[in-house]
Each structure stands twice: as C-alpha cells, then as structure tokens.
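A selection of the complex's chains, in situ.
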Amino acid sequence: ADLEEIQERGYMEVATEDNYAPFNFIENGKAKGFNADFEIRQSILPWTGLLAAVSNDQYDMALTGASVSDERLRVFNYTPPYASAQHFYIKRAGDERLQSVADLSGKTLGVQAGSVLLSRLPELEKMLEERGGELGEVVEYASYPEAFADLANGRLDYVIDSAVPVNTLVASKPDVFAKGQAVSGAGYVSWPIPKDSPELLAYMTDFLEHMKETGRLAELQKKWFGESFPNLPDEPLTSVEQFHELAGLDG
Amino acid sequence: MSEANTSETAAVSIRHLSKSFDDVEVLRDVELEVKTGEVVTIIGSSGSGKSTLLRCINWLEKPDRGSIHIAGQRIGVHDDGRAMPVRELAKVRAKTGMVFQGFNLWPHLNVLHNVTEAPIHVQGKSKREAEALAKALLDKVGMSHKHDSYPNTLSGGQKQRVAIARALAMQPTVMLFDEPTSALDPELVGEVLAVIKDLSAEGYTMVMVTHEMAFARAVSDQVVFLEKGLIIERADPETFFTTPKTDRVRKFLENHDTPSPA
Amino acid sequence: MNASAWQMLLEGAWTTVWISAVSIAIGVLAGLVIALIRLARIPIVDQLLVLYISVARATPLVTLALFIFLSAPDLGLDFNRSVAGILALTLNTTAFNAEIWRSAFRNFSREQREAAMATGMTPWITFRRIMLPQMVITSLPGLINEMSFLIKGSPAIAVIGIVDLTRVTNRISAVTYEPLPPILVAGALYMMVIGCLIWLQRIFERRANRLAM
Amino acid sequence: MSNWEILWQARDEFLIGFWRTLEIFGLSIAGAFLIGCGLLYLLEGSRKRLTMPLRIFIDAMRMLPFLILVYLLYYGLPSVGIRLDAWWTGVGALAVYHGTYFAEIFRSNRLTFPPGQIEAAKAHGFTKSKMFFRLILPQVIMQTRPLLGNQLIYALKDTAFLVIITVRELTAVANSLSSTYFIPTEAFIVVIGFYWALSVAMEIIIKQCGRFSAKRGFDNV
C-alpha cells in the first residue's frame, strides 16, 4: 500500500525476520536487533515467505536485512543502504589450508538457497579463474545455522555470508569460526519497498536521511553491526543499472 | 375395494408380489395371507426366494410389483403409487419384528441396550418403561441374567434369543424369522426353537423360514413351499408332511428328514 | 540453553498443540460431513470433492500454507496468520479424514444396518445410534494416525510466521549457532504429545475387541 | 519477463528436481517395504524379549517427526563422529521411518488374520518361514493395500523435508526459485502439479492392484 493509505490506517505494517542475527533475531523472547528500534507494527515471518509476502502487498515493506540484487530490483525499490553487504568467506578457526581466496579453489562451499550470495557467486568464480583455480561443489542450505553446523563438523570447507553476519558470528564463536577475505564487490543491505509505493519510498528515504544527519543511524550501526558504514550511497536504489554502477559490477 | 377389506382382517396380506434381481425373477406373483395368531412356515431349497419373500414383507427388499399390507396398512408405497417417505416407512416397518440368521446384534451395546434401543429411540418410550419391558422379554427368552453382557461374550444360541427379545420389544404385529437356527451348533438349536415354540403357544403371529422340518411340523398352522419363486404347494402341516401333492416336495422331504450321503 | 530458551520451547510447544488441536477437531468433523455428502453421490458435487481430496492429499503443507496466506488478499480475505495456518492444516487433514470415514461407512456391516431398519429406525437414527458409535471405534486407529501426521507436519506452517515448536528451535540456534540441543528437546516434546495420542489409541483398541464378533 | 517465463526457463532444474524426488521416493519406499516385511517377520511368533524392543522402536519412530529424525541423523551424528552423506541419509531415514509404519500397518492386520488358515498350514507341514512368505505376507499385503496407498502419499510428502539437509529435490528447487524471484504462487503451483501427478499415478496403480485382490474376495469396493 502506498503512503496515503498507511497514513489513513495510522500504522505501518512491516514484515521482519526472527533468525538472521544481527539484523533481526529473538533473544530472551523479545525481538531485538537493529531494525527493531523503530516503532512500527511488525510481523515476524521466516525468510522463505517474507519477500514474497511483501511483494504480494501483505505488508507495506520488509524491515529486514535484505541484500540488494538484480532479481529483487525487478519487484522492489530499496531505501538508501544502511549496511554493507560485501561477501566474505568463513572458515573453521585453525584451518590452515585456507589462507587466501586462491586457496578456495575446489573446496566445498555452503550458502543459503535462493539468496543474493548465491546469485553473486559468479564473481567468486571469476576471481578463482583469474588465479587459475575453479569453484568447488556448492551446497545450498535452507538457512544459515545448518550451514554453519556443517562447516563446524567438517562437511563444508567454507561458507559465504555478507559482512555483518560474518562479524557477529566470528565475534560470538572465535574458537570455532574465522573470517576470511572478501569474495565479492560491494553490496548493500537495505529495506525493500514494493515498486508500486513510490511515495512510501520517498518517505523512508527522508527518514533515513534524517537519521543520518542526527547521527542516530551511525549510533545504531555501531551498536548492532560493530562498525558504521560511512561510504554508503545516499540515494534509494530503483534500477538494476544504478545498482551495477554503484557496486562496480559489469566491470 | 376388496383388497383393503381382506387385508384389514389379516396380519400380513401379500398380493401379486414379483421381484427380479438382474433379470432373474426371484419371486413370481406370490400371494400369501397370514391371519392374526397364525404361524406360517416357508420352506424350499436354497435360492428358491424364501429370504427374499420375507425381506419384502418389511421392505428391506423393494418388490417390483404387487402390494403388501401389514395389519391393514400398506407398506412401502401408497395406493396411488407414491413412494412412502422414510419416516412413514419406518413406522410401518416397526409393526414387524425380524430375526435374522446371523443374529445381527449391535456389538457396541450390551444385551439390555440392544433390546431397549428401538423402543426408546423409535417409539419414544421412556427409559424406565423400555427397560421394564426389556427385562420382562429377556426373562421370557431366558436371558435376563445376561442383561449387562456384550454380544461378543454370548454363545450363538444366546445371541439369537437376545435378537428375538429385541424384535419382540417393538411389540410387532408379526414376527419374521429367517432361518433363525441355521447358524447355530446342533446342540444350541434346541434352546432357540424352544423359545419360538413358546411364542407360538402365546399366540404371536409369525412367518418363518426354516430347515428344521420336525419343528415346522410341530408349530405351523400353514406350510408354504417355494420353488424358483413360485408357491407350488401350501397346506396345513399334517397334509403337507404326510401326503404332499407334488413330486418335488416329496423329493425334498426325503432329502431333509434323514440327512444321508448322496 | 538458558531458562528463556526453555520457556520459548514450551511456548512453541503450546502453539503447536493448540493449533493442531483446533485443526484436528475441525478436520475430523469436516471429514465426516464430506464422507456423508459423498455417500449421496450427487453428480458434480461428488467429482469436485474427489478432486479436492486428491489435490489436498498430494499438496505439501508448506506449499498449501504459503498459498493460502499469500493469495488470501487477492481473494479479498483478511486472515490473521493463525487462521491461515489452521485453514491449511484443516484443508489437508480433512481430505485424509474424509477417506477414513468413507471406508468406515463402506465396511459397515449391512446386516446390522438392516437389523436397525427392521426395528423401524429411520436412516438418521440408524446412523446416529448404531453406525456412528461403532465407526468411531473402528476408524480410530486411522484417525489417530492422521492426527499424528498432522502434528508432525505442523512445522510447515512456520513459513507464514507462526512460531511453533520447530520454529523456536530455529530461533534459538540462530543466536547460539548450536542447533542440536533445542532440536533434541523439541523432539522429546513432540514424542510426548504424540505419545499421548498413541496411548489413547491403545485404550480404545481394547474397546474395539467388543466389536470383533 | 513474466513469472511464468522465469519458470519455463528453469524447466530443466524442475525436471532434475522431479527426477531426484522420484529416485529418492522409489528407493526409499522399496526399502521401507522390505523393512516393514522384515519387522513383521521378526514380530511373528517371536519371544517377548525380541518383540518388546521392536515394538518400542516402532512406536518411537511413529512419535518422532520425520524432520527431526533427519535433522538428528544429519546434523546430530557428526557430534559423535559419524558423518553421513546427505542423499543416503535422506533415503535411509525415509526407508526406516516409513518401514516402521509399514510394519505397524502389517501388524494390526496380522492380528485379525484367521487362525484357521495358520492351523491349516501347520497341518500341511509348513515351516514358519514358508508359512510367512507363502501364506501370511501375500494376504496381509493384499488386505492392507488402501492403507499402504495412504502411507505412500505421506512418504512422498516427507521427501520434501529433505530440503533441510541440502538434498536438491523438487521442493528445494521451487524454494530456491521462489526466494530468488519471489514468485511463490507460480513456483508452488508447478510443484503441486508434479506431486499431484505422482500421487494420482500411485492411486491408479493401487487401484489396479485392487482388482487383483478383489478377485480373491479381499475387497468389497
């Protein structure tokens, strides 16, 4: 629904997740995380159905750590990014075989099914080919906790996830996991809003602008992501071309 | 209407009854009149249509042609050819009590409730009244000591006696028995026949299919012989068993009196 | 796992239980009604029901739940998610239950039904007093089996955001990065709930002996 | 590009997923059937010492959700040093899980088996195994046909849970397509179509088998 309707209703219905730390998760029974500090009526949905539900107008927007991708831009506009989604690999702590991206050649990789990370694997593939290697077997998981479990027990050699969750994971289990190097170009995390709500997009863009100016955004980023991302674009993302240009894709 | 007149005096009056299954005529133009208090036995070889005739009487089987009156009231269809609505049919049916070869007690109810079920839920009797009647009837068939047993714990003869009490509990105009003893062990046959004999002595109107010739001879007022759906002989038992008119009956009786190897 | 994790697990178990219970209750009754309607063999209606039963049985629950939740607004319906979840479970279990009831009808002893008619019972009284009490006992193993499948399949409704027992384990492991302990606890809770059903079935099995004549 | 066009372009993935579902389903129900028969044989006239643990095992399986069984086998066993391959874990778990269901279905039917037939077999000098395989098993299978049909449908639907252990079967393909392009409605209509076709095929086969047993008076349908 567009802004007018929302104002009439008096509240905004947003969809959010419950198991994607540190963007959204449940701790001690309460919704926590970066996004939860806004006061908005929210519904928690699993990732599988979340974007679909927003695209079907079940919700006004997805208040979640959604990475920007070509496919999603088909249906959604994005507010200006609030976090980087550059992709990193994670390995077992103490796995000496993996020192750099080149060592990933031929190793088994775990990634979430249907995620942006999967769709940007060609970048890693290119990097490996440039170094004379090749992409190993790719195993797709329904969600990340299982992928991490398999990394820990040795079924996988590495898992790819975006910067923010990687930081959180490694911080909470430093003796099990270790952060590797970047395996993609720039990426962004922001909130998707259906393409048929341009006014809502403008409204949310203003809102984020305001947050940035007051320094509140940086505060929240620091609190939840461990770093503030000062170099993110300021305009909303509305087309594939714009995204590619910003992220330096298409070389 | 002469038809209505005769049936008013009779407990059961069957006219021009015909019935086919898949083009096979099982009953052909059967006529039978059972007076109040009379015991009629139907005999005949297997497949001759005895069960079908009995089941037509209470409309478990729908005849193709003909009419059946029970205590003067027509069953199944109205005189103008309209089919009877189910409620009305159920009411006429309740005037007949049927006892089956396989007992067909309701296994989820105990003996007492098997007997009171229909009086309470069909006739709308009070529970107390129905139970008093049921106990009296169970006493009559010698089963009152088993009133709270479930059917699966009874012997065949006991089951059949409960089934008789159940049919009697509706206080029917006429009792119908379809080979009530043929599923019983030889030694249990006696107890059931004794109960039926008592009923005949008390003046109940009964129509019975049986293979027990000696018994048929002892209790019947009228014996009817069915062959391929036709009544080929009817007589009082004395005449029937001693001087049958047709060869067919003579042969049948020979086979049945002393079962012997072919 | 800390105390709050346990509390979340118990709350999840409660959600699973009440949503399943409502769906089971509706599903058992609706199945019976459908079985009854199918006995009447009303032309088109019968074919539609056959189609419904066949599709509903084959459709995975996840698919059905998402489908209902996402397409409800298109149909102008406004479901809250519990209703959508219950609807998905019910649509699924009703189809199975309808088949169970129908086979109970078809296997019901013709002789007993005739005995009832012969005493002057109308078809409705015969159904209510003679057939139903026995059909409940004979179909119970099948019905309980289906109930246990419903409970076991209920994690599927998490996809529309219902926080059931399985979903809670995901939530816990997303923070602890240790999926195993909550899964073990959840497994035990499921076994307790379904164990109760199986125990119930054993009790009824004893009564069923009476019907074996 | 319309949603349907996206799906059409992904048709190869769908077919591969469908084929994998078929493979898993076929192998695992064949296994489940053998396990069911085996359990029935072990339960047949054995001592309590053997039947008790078997009954407990069967009941435990019936109480445990399949999803959790798979999860424990795949993610749980590595913690005690056993690492199974995803595909075989899936097939094995399905086979054992539904095998116990088959066994339970067979067992409850076996309880109503006419004792006279067993006696007749004994009187003719049959040994236990001959009696089981020639006389008991064929009849038990013919009589439980409708229940087995239901169980097959449950088993088919359980294959979808294998998504969780990274088996790329039909549902996994649809999930991944729908979360990449968020076109759940269309993707799932296709999936329902595939599953439905499979279960209709099964129903038809089961019905055909019904003729075989109807001839012997096992079925009054």
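A, B, C and D label the chains in the order they appear, each numbered from 1.
Quick note on the criterion: a contact is a pair of C-beta atoms (placed from the backbone, for glycine too) under 8 Å apart; a residue touches a chain by one contact, two chains touch by 3 or more.
None of these values were measured; they are calculated from a predicted model.
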{"item": "Labelled copy-number formula for the complete complex in this structure file", "value": "A x1, B x2, C x1, D x1"}
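In this section, only the chains that are shown with their structure count from here on.
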Grouping of chains that still touch (sans subunit C): A, D | B
{"item": "Chain at maximum distance from subunit C, centres defined as averaged CA atoms", "value": "B"}
{"item": "Approximate Å spacing (C-alpha centroids) for the pair subunit B, subunit C", "value": "45"}
{"item": "CA centroid of subunit C to CA centroid of subunit D, Å", "value": "20"}
{"item": "Residues within subunit D bordering two or more other chains", "value": "75, 79, 184-185"}
{"item": "Subunit A residues counted as touching two or more neighbouring chains", "value": "48-49, 52, 56, 146, 149"}
{"item": "Touch-based graph of the chains, sorted into line, ring, star, complete or other", "value": "other"}
{"item": "Chain pairs in mutual contact under the definition given at the outset", "value": "A-C, A-D, B-C, C-D"}
{"item": "Complex interface listing, subunit D residues touching subunit C", "value": "59-60, 62-69, 71-72, 75-76, 79, 108, 112, 146-147, 150, 153-154, 156-157, 160, 171, 174, 184-185, 188, 191-192, 195-196, 198-200, 203, 220-221"}
{"item": "Complex contacts: residues of subunit D adjacent to subunit A", "value": "1, 75, 78-79, 83, 86, 163-166, 168, 172, 175-185"}
{"item": "List of subunit C residues in touch with subunit A within their complex", "value": "4, 7-8, 11, 66, 69-71, 73-74, 81, 158-161, 163, 167, 170-171, 173-175, 177-180"}
